[in-house]
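One protein chain is absent from this view; the other protein chains keep their places.
On to chain A.
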Amino acid sequence: MSHSNDTLMLANVSRRGLLKGMAGASALVLAARWDAGFANEQAQFGAGAMPGGWVDNPNVFIRIDSDGIVTFINNRAEMGQGIRTSLAMVAADELGADWDQVQVEQAPADQEKYGNQNTDGSRSMRHWYQPIRRAGAAARQMLEQAAANQWGVPASEIRTGVHKVVHVPSGRELSFGELAGAARELEVPGRNALTLKQDSELRFIGKESGWVNGELTSAYPRALDGEDIVTGRAVFGADVELDGMLYAVVARPPVYGAGITSVDDSAALEVPGVEKVIRIDTADQPAAFNPLGGVAVVATNTWAAMEGRKALKVQWDLSPAGDNASYTSESYRAALEETAQSPGKVIRQSGDVEAALSNAANVVEATYYMPHMAQAPMEPPVAVVRVQNGKAEAWAPVQNPGATRGGIAGILGIDAENVTVHQTLLGGGFGRKSKPDFVSEAARLAKEFEGRPVKLQWSREDDVQHAYFHAVSVDHLKAGLDDQGKATGWLHRTLSPSIASLFAPDPEHKGEFELGMGFNTMPFSIPSIRLENPPASAHVRIGWFRSVYNLPHAWAIQSFAHEMAVAAGRDHRDYVLELLGPGRKVHNLTVGDGWNYGEDPDLYPIDTARMRRVIERATEEAGWGRELPDGRGLGLAFHQSFASYTAIVFEVEVDDSGELTIHRADIAFDCGPQANPERIRSQMEGACVMGIGIALKSEVTFENGVATQSNFHDYLLPRMPDAPKVVRVHLIDNPGDAMGGVGEPGLPPVAPALCNAIHAATGKRIRRLPVADQLTS
């Protein structure tokens, strides 16, 4: 959070009657929002450079009804990070609410009222924590004032207990519900009169609970959606059902940008239940968030639509796809590796790398590859849209309701004010659902059925083959070491198509927001450094995947640092601590990073002392340096991303047949202040497993523009036997720094740590992901 609280505006919107329909007559509704300065600051620190929007203007609403129910109105997408519970918990704690009387209500898409609702970049808690606490404190003080007025006593004699206000001298009590109506008639306390709770007064914020490294500690307060999830009642996008609903699937062009030559739908229309076949125009390239086009089959149930699609005979026209139709990922990899041999656009430079390399006693050189991947949330893209009387209403699992609303309006040719978007729970997101192409697709079909809702369901094959793919990457590194093994020069060339290729003519170079994800922010203190970005062009839809370009950058840099340590004959931990040098705070602009996750570098510097601390903690907890049996090894990697710091040590075993067992993972994580440690741990545990999949299994390849894999039998994800036998998360107690992200920073160091551990166990170096059968062949 980079903005001064001095410009936080709190309003009693129930009193002013601003929120029609949002509250009953006796409810207190408080709103908190920053003035435009907050957004301007974020833009100034790089947030404006990100396509799709990043700049936040968090608007927070808390409602207290006369029956005592406290409702937190949540404007962030819930996709498994637990944000509905965690944000509500912050509000409840500061307010003093009984957790059993707290509920959460999901805000509809409305940027004007709720601010930017795009949930990505690991920033929900980081940007919402302070306004929520202040709104909670204001509401509590208004309840106290209402009680003081009623009793005719000074407010100084009033204390708030759990869900009640107490007059300390007399012991009299009034519940929140009894006070809500009177509190709504009061002025909001001025910002200088707000009193936030002391840490010792908090019940939830920063408190450990639940499952901690294999032990059940004190009970977790209550996951607000937990009961619904385990009983099957939780409503995801796929679970929306409306009267008269139709069901659709779409046959999409196999190659990005291809069109249709001809369609024979006679057999499809014979399938019982099929009502209509509709052609959807291929989107102009770049497709941004527009539907890919193709042929839709609309039926009375999902199965009939799928059977109808199977019966379609479509001739695809590859000519508009251009050279996408000759894209083959294996030859593209070779081409990128070739390009990586030549200098590219210089991103950062200090000293004289050529001289350092030519004078080096030892030159280490390596090239790393990370393939395309599909996000593959367990709930494939799905949306329900109804179009009626020039208005549209949508129900969908989307990370970005604002872009969803705009997309629907665009494809229907209506104003966004005439579009309502209801955000359901997301059955996973991982960046896939920040692109609302599938909701626009549903709207395009619903337009043909005035008044009837249409549910568009993507199959898993659709999801794997038509993802917004994680970009392939080649990273080429070269380091000069002196005769003591000390690094004197560092050359890194990074090559990947850019996400900007989705929105504009392909820039063929990574943008600021991509390079700033761990490339030009490389933290090592080496006399001569040159970082280059040679060109790479996109041939498929490229898009955000959890942690984004931090994945290839961390994979390459952290693997290569290990290779340097091995070449120097040094212990890996000692060597990277030496590469980092003494703890120092680096301003992002001094390393050519104009992005910094949109944060003020004075509050969010690149802090190598924090890197050192997570490395030291993870290695200590893992018993770094201990004797291990043959075939076992420890591997380390660390990375800073989304304003947080992670280090991981894996202990692995590889047997004679090449079978890998992951015995243990020790993860040290520093996100500064922790709002909900229980969910921070779960994010770290989950990122560890997802990262193991990235390291070992997951790859989408292309032949002539067509994705080779199609479902979970060949697009492989980690399963329970792949998980470490033990995962331990070590949270760094660091309330003094500014709050960082949680959802993504756990992922980038996983693959390099695992591959470094494999090297320690076997001597085998992995430079190409996934590992797949490289240990057995």
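In this section, a contact is a pair of C-beta atoms (placed from the backbone, for glycine too) under 8 Å apart; a residue touches a chain by one contact, two chains touch by 3 or more; residues count from 1.
Everything that follows uses one rule, which is that contacts and distances are computed from a predicted model.
Between the listed names "Urea ABC transporter permease", "RsbT antagonist protein RsbS", "Cell division protein FtsW" or "(2Fe-2S)-binding protein", the UniProt record for the complex's undisplayed chain reads "(2Fe-2S)-binding protein".
The chain omitted from view is touched by exactly one of A:216, A:267, A:504 or A:609, namely A:216.
Among A:11, A:636 or A:690, only A:690 touches the chain left out of the display. Touching the missing chain, out of A:232, A:505 or A:582, is residue A:232.
Contact between chain A and the unshown chain involves residues 78-82, 210-211, 214, 216, 219-220, 223, 225-236, 238-239, 241, 247, 272, 301-303, 306, 376-380, 425-430, 457, 459-460, 678-679, 682-683, 685-690, 711-713, 717-724, 726-727.
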